[in-house]
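Reviewing the structure listed below.
Only one protein chain is missing; all other protein chains are in place.
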Amino acid sequence: MPHEETVYDALDHAHGGEGHWAFGTGFDEPLAGVDTTVPDGVDPADLGAYCLMLGDDALVLAQRLTQWITAAPELEEEVAIGNTALDLLGQARLLLARAGSVGVLGRSRERATDSIPDEDALAYFRDADEFCNTGLVEAENGDFGQTVVRLLVASTVRLAVFARLRESRDPVLAAIAAKGVNELAYHRDHAARWVLRLGDGTAESHRRAQDGVDAVWPLLADVLTATDVERRLVAAGVAVDPADVREEVRDVLTTVLERATLRVPGWPADTPPRGRAGKHGPELTALLETLQGLARQHPAATW
Amino acid sequence: MSTDVTAEGGHGAIPTGPEVPTTTSPSVARRDWPLYEVFVRGKRGLNHVHVGSLHAPDDEMAVHAARDVYTRRNEGVSIWVVRAADITASSPDEKDPMFAPSGDKVYRHPTFYEIPEDVPHM
């Protein structure tokens, strides 16, 4: 069957390069070939801790979004959610690898075999109290309405931070941010489109969207408060002060909610950082049990 | 074991029996979203080509879903979407009696037996 051999051949040629895999699925170490020297005057421990904050946010939110796979409304949304989760997973890999490259590995290295890459040591072998994601991303998904509201809020905050982070004195962070900005802008738009449609759709969807907003808003309380690590890195020109993005975030969210005919809840009073300081709810413990269970059953294995 | 199962196509064995009713519903208003056709320009200098279709509630969602589904590996630099119902098609075969004169709007006709109103000799 000469014709089919041609088809097989064509498939073979299609193998060239990793281009067909989504970002973050490459077979290489994420920071392979990147100069990871720490800029002058920057404390590597602070830089690594900051990368963990941003990386954990992405990892935990990716895990939450992945819970929708095989359960999403319509196949088109299944694919869209998959893309968003893949983007965030890619960001998490880069940021955790960056933390590892500056030697910030916490207790994970005592538990993980040497052959396990830093990104996985950090993702799989830290306990909940070592994670520094915010409470915003670890909360349960709720229904689709609450899920898109949370995605809107989280991607609005993250986009505002990443846009500024492109100017970071750490070239690795700046590069990660530059790549992430396009992804996050897309996530924010996607979430906003859904919030508009649910808020201004049917009576039921309006009610559900409003419930989602009301459930998510209190989680903003500690998201925009800087930790000491962030303050020192802001002074060193490496990090973004989350307080600086407050106005932008508030404007974007207010605009979207108003256009969606949703009531904008009062902004929660600032509280000291909780998630960033390793204080988490039982939701994160459960999430990590699922995420880490298999890897921890086989601590000497590489995959 | 008989006509019960066959292996046609599939991400695996595709059982194709016993005969199940496959009569398709007429195109009455359904709960699902309209069908859009998707055209992608793979790179500069090329025409947009038809790559497939999807369902979306409106144009804006359609173009974004098209980006997600059909260019998720960065194959396209430009996307067009158009509602299938808005495409005017000629029949590929002059002798095709079911769709004889031009002007019918059934690129993806919802049922094979509905005759477009504007076919004169029906």
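Details
Lettered A and B in written order, each chain numbered from 1.
Methods note: contacts are C-beta pairs under 8 Å (C-beta built on N, C-alpha and C of every residue); 3 or more make two chains touch, one makes a residue touch a chain.
The definition used in the following text is that contacts and distances are computed from a predicted model.
From the set "ATP-binding cassette domain-containing protein", "Pyruvate dehydrogenase", "Ring-1,2-phenylacetyl-CoA epoxidase subunit PaaA" or "Acetoin utilization protein AcuC", the protein name that UniProt assigns to the chain left out of the figure is "Ring-1,2-phenylacetyl-CoA epoxidase subunit PaaA".
The omitted chain makes contact with just one of the residues A:Val38, A:Val79 or A:Leu220: A:Val79. Of the options A:Gly103, A:Pro171, A:Gly237 or A:Gly293, the residue whose C-beta touches the omitted chain is A:Gly293.
The missing chain lies against chain A, touching residues 3-4, 7-8, 10-12, 14-15, 20-22, 24-27, 59, 63, 66-67, 69-79, 82-83, 85-86, 89-90, 92-93, 96, 116-117, 119-120, 123-124, 143-145, 196-198, 200-202, 204-205, 208, 290-291, 293-295, 298, 300-303. Listed by residue number, the positions of chain B touching the unshown chain are 1-17, 20-27, 30-33, 35, 52-55, 57-61, 69, 72, 89, 91-93, 95-100, 107-115, 121.
The criterion applied here is as follows: only the chains that are shown with their structure count from here on.
If each chain is reduced to the centroid of its CA atoms, chain A and chain B end up 36 Å from each other.
Listed in rising order, the residues of chain B touching chain A in the complex are 33, 54-57, 60-61, 64-65, 68-69, 72-74.
Of all residues in chain A, those touching chain B in their complex are 19-22, 74, 76, 79-80, 83, 189-190, 193, 197.
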